[in-house]
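Excluded from the complex is one protein chain; the other protein chains are retained at their positions.
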Amino acid sequence: MSASIVIFYILAAIILGGGILAVTAKKIFRSAIYLLFSLMGIAGLYFYLNYEFIAAVQIVVYIGGIVVLIIFSIFLTHASGKDMEKPKLMSVIVSAVAAVFACAIVISLINNYSFVATTNTAIEPTVKNIGRQMLSTTEHGFILPFEVVSMLLLAALIGSIVIALKPKTEA
Amino acid sequence: MFLKEYFGTIYKSIKSLLVGMKVTGYYFTHLDEIKTEEYPDNRATLKMFDRFRGEVVMPHDDNNEHRCTGCQACEIACPNGTIKIITKQEILEDGKKKKRIDAFVYHLDLCTMCNLCVVACPSDAIVMAQNFEHSVYDKKQLKKILNQPDSKLMQGVE
Amino acid sequence: MRGLIEDDYVTDEGEFVINIGPQHPSTHGVLHLKVWLDGETVKKVQPHLGFIHRSIEKMSESLSYRNFIFATSRMDYLAAHINNEACALTVEKGLQLEVPDRAKYIRTILAELTRLQSHLLWWGCTGLDLGAVTPFFYAFREREYIMEIMEETCGARLTQNFMVPGGVMYDIHPNFQKRTKEVLIQIKSKFQEYDNIMTGNVIFENRTKGVGFLSKEDAISYGVTGPTARASGVSCDIRKLIPYSAYDQVQFDEILGTGGDCYARYMIRMHEMKQSVSIIEQLIDNIPEGEFQAKTKNVIKLPKGEFYQRVETPRGELGVFIVSDGAASPYRIKYRSPGFSNLSALPLMAKGGKIGDLVAIMSTIDLVIPDIDR
Partner (left out) sequence: MKILLTYSFSSLATYIHNLLAELITNSLLLQVTEMVILGVSLIAFLVVLCFFLGYMERKVAAFMEIRLGPNRVGPKGSMQIVADTLKLLLKEGLTPDSADKFLFNLAPVIMVIGSMMVIAPIAFAKDFQLYDINIGVLYVSAVSSLGVIGILMAGWSSNNKYSLLGAMRSGAQIVSYELSVGLSLISIVVLSGSLSLGDIVRSQENGWWIIKGHIPVIISFVIFIIASTAEINRAPFDMAEAEQELTGGFHTEYAGMKFAMFLLSEYINLFVVSAVAATLFLGGWMPFHIGGLDGFNHIMDFIPSSVWFFSKTFLIIFIIMQFRWTFPRLRVDQLLTLEWKYLLPISMVNVILVTVMAIMGWHF
């Protein structure tokens, strides 16, 4: 067993363990921290695959941004120290079904996909190439998803402002 | 003008910060301005002022004689009950009985160095010493007897 | 009382109660402030006192008129000399004793030196409270010179107890005048440096300007005195209004501010230091010859009656109220300490500010906790 496989399994364990703990943790703040570990593991996986740019973006966006945001909102809800309430039976069932369904889709996708090595030379994942690809309007360009994602983020931003606005005190 | 005010603020702020840094920078580069006294090392040269009130002492002369008549004026003057004078009756050569001090007990741990006992003393028997290193390991050591053993009252002091 | 305390812990949704003190770096002693917060914003402050109460007033009732003075050194330990002076003046008032001019001059000079060192320490501590550590050491350098003068003449650095009813305990030390003049030159040369490192600093200005506003009306109704009140425009300098000791012999200005905020209070004290320097300069060369102490009886007994004397300490007006029944020790003593009244205005000033503002306000009203609790 080579070092690289060992590292892969360690990363996988961090990702999966973090994910499972995030779901099962009793306290919501701890959940957020376990989620952080899971996301860190994913960033590590990107590093492992030599996608440094994606890894750094993963850290900036998910760890520096999303998790901090989540922690902030946890702080602001004032119940961060208490154990979370047990979910209702109905929602447990629904989410279990959803999880099983998603799992099934992923497994079937993996099973049915024939992993054939491409004959095209791979594009080097440098910043320059990623930037070109991201903003190109040609056939395999990502300008449309890119813009859609930014619209989504804008909507999320406005939404969070609306939620954060203090409701007017009823006199 | 908004922009003028904006940049004016920035200019003034940076200037004031640099002026402040100049002060600290000056002292950083002028180490002769350092005022620290290295206390236990300079013991030999460290001289306290004459009037500095360190502790109450009772001076004795070469013949082991002090000036305290045991009048207890200091004991009354002390606001904290620091001083306790224990007297005894002593028979002089001419057969007269006289009040003499047996022990001049001074509780340094109670003393606030207010100097009132020294002012109150009619015969200048006690003075303030300049010693300030009073730390001891046992509080009992702070209870002092100021008159030396077998000391006598100085002739002519009544 | 019990009900009141229980009510304190009832909080609204979203309120956050923190206890600042009794052990806290910026309360300058054992003051306990209970602070209701909304995020960082202070909604309400409630000072809790009494952690260092030593019942100096009650203690003084069993001491003779000569002795009770020493206890006041422990009240406002940064202005021990002025506290002592207040007591001595009250006793002299009761005895209708005329104090020799020389004693008056010495008292005034020492009082102004005390004010200078107290303000210097306050200046350093204000820097410390706002997060700048270095000014503290610069202030202490100059303060050290003044302490040496005190030590040489009075025999002690902080709790001088140099005052006796009728004058001062000893004559001044032969070096006193020379040394004082040297120190004044030294201090005057450093005022510019103080301005450079603190007063003009943009962060300091932002931290203090418009923070902790106290209106003139509030200052009067809360009984605030001293530089804190003068910053709000209340003329309350006892040295000017009811001159005692040698203050009628000197020219000086009562500094009045208008801002009522922390910056105004800061500037008042900075200017007061310059005024103190000028007062000492006017007096130091003109100390009249003569006795330094009026003759008093061995046991001082005040006539039956009530006597009140006010003096201006660095923090404000200190009043000493003595009720005498004709015995050798006072029947009742009451000190009207400046810190207590000044602190009472803190909840008003701190409301609506941030925690950082609370610290700035506390340091600019110059709290000395033993003075508040006595």
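Which chain is which? They are A, B and C, in the order written, and residues in each are numbered from 1.
As a working rule, a residue touches a chain if its C-beta (ideal position, glycine included) is under 8 Å from a C-beta of that chain, and two chains touch if they have at least 3 such contacts.
Bear in mind the structure is a predicted one, so any value in this text is a computation, not a measurement.
Under the touch definition stated at the start, the shown chains contacted by the missing one in the entire complex are A, B, C. Residue C:Val359 is the one among C:Met273, C:Ile300, C:Val359 or C:Ile372 that touches the chain missing from this view. The chain not shown here is touched by just one of B:Met1, B:Ile34 or B:Leu92, and that residue is B:Ile34. The chain omitted from view is touched by exactly one of C:Ser55, C:Asn206, C:Ser221 or C:Ser235, namely C:Asn206.
Among the residues C:Phe68, C:Tyr105 or C:Tyr138, only C:Tyr138 touches the chain that is left out of the figure. In the full complex, subunit C makes contact with the omitted chain through residues 16, 18, 24-26, 37, 39-40, 127-134, 136-138, 141, 197-198, 201, 203-204, 206-207, 354-359.
Take subunit A: the residues that touch the chain left off the picture are 1-4, 6-7, 27, 29-30, 33, 36, 47-48, 50, 52-53, 56-57, 59-60, 63-64, 67-68, 71-72, 75, 80-81, 126-127.
Counting over the whole complex, subunit B has residues 10, 17, 20-21, 23-25, 27-28, 31, 33-36, 38 touching the chain that is not drawn.
Heads up, the rule we're going with is that only the chains that are shown with their structure count from here on.
Put simply, the C-alpha centre of subunit A and that of subunit C have 61 angstrom between them.
Residues of subunit C touching subunit B in their complex: 63, 66-68, 70-71, 73, 134, 141, 144, 148, 151-156, 159, 161, 164, 169-170, 173, 193, 196-198, 200-203, 205. Looking at the complex, you find that subunit B touches subunit C at residues 12-13, 16-17, 19-20, 22-24, 35, 48-49, 51-53, 77-79, 112-116, 119, 128.
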